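Down below is the structure, laid out as structure tokens.
Missing here is one protein chain; the remaining ones are kept as they sit in the complex.
Letters A and B mark the chains in the order given here, with residues in each chain numbered from 1 onward.
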Amino acid sequence: MEQNHLLTYLLLTPIAGSLLILFLKEENPKLIRWLGFLISIAAFIISLFVYFGFDASAADFQFQDKILWIKSLNVSYFVGVDGISLLLILLTTFLTPLTLLSSWKAIEKKVKMFTFMMLFLETGMIGVFMSLDMFLFYIFWEAMLIPMYFIIGIWGGEQRIYASVKFFIYTMFGSLLMLVAIIWLAVYASGPLGSFTTNLLDLYKVGPSVPREIQSWMFFAFLLSFAIKVPIFPLHTWLPDAHVQAPTAGSVILAGVLLKMGTYGILRFCLPLFPQSAVYYAPFISMLAIVGIIYGALVAMVQPDMKKLVAYSSVAHLGFVVLGIFAMTEEAVQGAVIQMINHGLSTGALFLLVGVIYERTHSREIAYYGGIAKLIPVYCAVLMITSLSSIGLPGLNGFIGEFLILLGSFKSSVLNSWWFTVFAASGVIFAAVYLLWMYQRVVFGTVKNPELQNKLTDMTARELIVIVPILIFIVWIGIYPSTFLDMTRLSTEKILRSVGSFTLSLVK
Amino acid sequence: MSLYDIIFYLFAAITILSGFIVVTSKNIVYSAFSLLFTFFGVAGIYVLLGADFIAIVQILVYVGGILILLLFGVMLTNKITNVDIRTGTIHVLPGAVAVGVLMGLLLSAMVWTEWKTQPSETPVTTTVTLGRLLITDYILIFELLGILLLIALIGAASIARREQE
Partner (left out) sequence: MELSNLSHSLNLLLPELTLSIALLVLVLFDLIFHHDKKIISYVALIGLLATGFFVINQFSLSGFAFSTGNESYRNFGMITIDSFGSFFKLIVIVASVIIVFFSLSSDEIKKTSERIGEYYALIFGMILGMLFMISATDLILIYLSVELLSLSSYVLAGFTKLRERNSEASLKYMIYGSVSSGLMLFGISLVYGMTGTTNLYMINSLIQIPHLNLFTFSFAMILIFAGIGYKISSAPFHFWTPDVYEGAPITITAFLSVASKAAGFALLIRFVKITFVSYIDTSGFWQLIHVFDWKTLIVVISIFTMTLGNFSALWQDNLKRMLAYSSIAHAGYIMLGLAVLSNQGLTAMLIYFAVYLLMNLGAFLVVMLIANKINSEEIDDYDGLGYSSPFLAASLAIFLISLTGLPPTAGFIGKLYLFVALVDANMIGLAVVALLNTVVSLYYYVRVLKHMYLTKPETAIPEIKTSKPNTILVLVLLIPIFIFGIYFTPLVDLAKGCITILGL
């Protein structure tokens, strides 16, 4: 396969930019903001080049770039994308400039450090999605912890320190377990392959032949690490804290991209590397996913704080994604991938919108608002579309993902029970309840709080520039999802084929 | 029990008894004087083992040098002779258990082990052999000891020096 350095350029752009920013003077925040924004736009443009060069009719990893890195461990710098990872990279490069733009006003102190951290984080996220070497993947995976720690810890809310430390320790715990599993797998692979290797494509061949007992351990080590990131119930407790305390930009990136890394990891590693275990434990994990869906929805319902409500809705939405992945049918997994994107867009947008009014009033209490429809009509319209997208209204993006997941899980031979679908579907209804109820309390009625009259102003042009691109995609996916489904079809099939033989054996 | 054994037990008894007084006596001068007997007992055991040179050195250095120095130190520090040193016992039970266990270990090690022994023969003077070994096989050790002493000297000077403010 011909070498192509496009992905490397994509990876280097934000990190080089972040280093450049380090040399700028703190006194000139405007320059730093613009430069950061332009760098992230540049990364987005490069990722578009990747998109247009991507051949959706090939299932292989494309744009592969490989350089031997550490000879003694047989580790190489090895990147490449398939449909799924490309989509997530696009999501990352799409959201990063928007979050930078959105924090134009919200972040006033230490702009330089903030921009540096965001670009550093972007490198980590892009790297995670394109790594085809377990070692490289792990480095990017861990490298993201530090900027995220600082983003929550420095620019966050009142409980930011507690939240950031909790976030750090939770994630670190999971990822270290994964490190041991990676080493274990690589050491195991040195038997059949003849040498220690962390090359993912080679490990794909070895993984399924690992003895059942050991495979389960490895599977759970990986799964635990990803499950904390997703988060799958009952490992979600760090998420509300981190989300609520993080600044808007942090929340958007956290919800939009970081959580997806967990589900992406499950899809990319857990399933193809350990198919037997994945199939065997699928009902159990799906059950947890369902619990997450219902629990997240119920808890979201009673939240007095808008941001917390959105945070818990994330738990529910990602439950859908996990259910879709472990249903292991083509529709369900495709739906899960689309749902990952959807959640990134709509929850990201919801966080942005909460951030917009928080900037003005410094309150996120639902009870504080009421009747703002008359004061800021444009905002309310945007919030309406976003909420409906999150609920899963037909015609908007959320519907496509959830529908495909429900359809796929119903047909799933791995889960082999329609109860999963029934319970999951109830989650959709709950979502409608808590979001619409929130919407009603915030937007409609009379203006109870006189303060709002002076404080609230409608969305500025900058804020609209941030939110409109997201809305475009929300509608696009809802109306014409084929653009995205076609991209991921072959990649999904390939993953399912690796677990396919075991799925069949279970049905019999 | 041969005469040899009797002499051995005699010296051993002197060593242990005087050692006991060193630890328990409340007067530091008594302690120092009993230490003399401890050293002496140990020297006697060295003689019995045929280590004549070590025995002499033990007497010369410890009794003749260190102990005298110690006593001088005590005498010159006029206050110290009048001070009752606290030699009370604390943590009797855990201490007794620890010592008991250690003693059991040592005893069983002593009894059950097949020690490497030299065939007993009439002792010859060891000084020449020792001297030769020290400048041939063990020359490195000998030289290193010199450095160790130098360091000890510098260290002692450093500790004793009064800090200038």
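FYI, contacts are C-beta pairs under 8 Å (C-beta built on N, C-alpha and C of every residue); 3 or more make two chains touch, one makes a residue touch a chain.
Just so you know, these numbers come straight off a predicted model, no measurement behind them.
Among B:29, B:75, B:99 or B:145, only B:145 touches the chain that is left out of the view.
Here the missing chain is touched by one residue of A:19, A:45, A:58 or A:161, and it is A:161.
Within the whole complex, the absent chain has one touching residue among A:19, A:45, A:187 or A:378, and that is A:187.
Residue-wise, the contact with the chain that is not shown comes from B:108, picked out of B:77, B:108 or B:127.
Along subunit A, the points of touch with the absent chain fall at residues 69-73, 110, 138-139, 142-143, 145-146, 149-150, 153-154, 160-161, 164-165, 168-169, 172-173, 176-177, 179-180, 183-184, 186-187, 196, 217.
Of the residues in subunit B, those that touch the hidden partner chain are 105, 108-109, 112-116, 136-141, 144-145, 147-148, 150-152, 154-155, 157-159, 161, 163-164.
One rule holds for everything that comes next: only the chains that are shown with their structure count from here on.
Averaging Cα coordinates per chain places subunit A and subunit B 73 Å apart.
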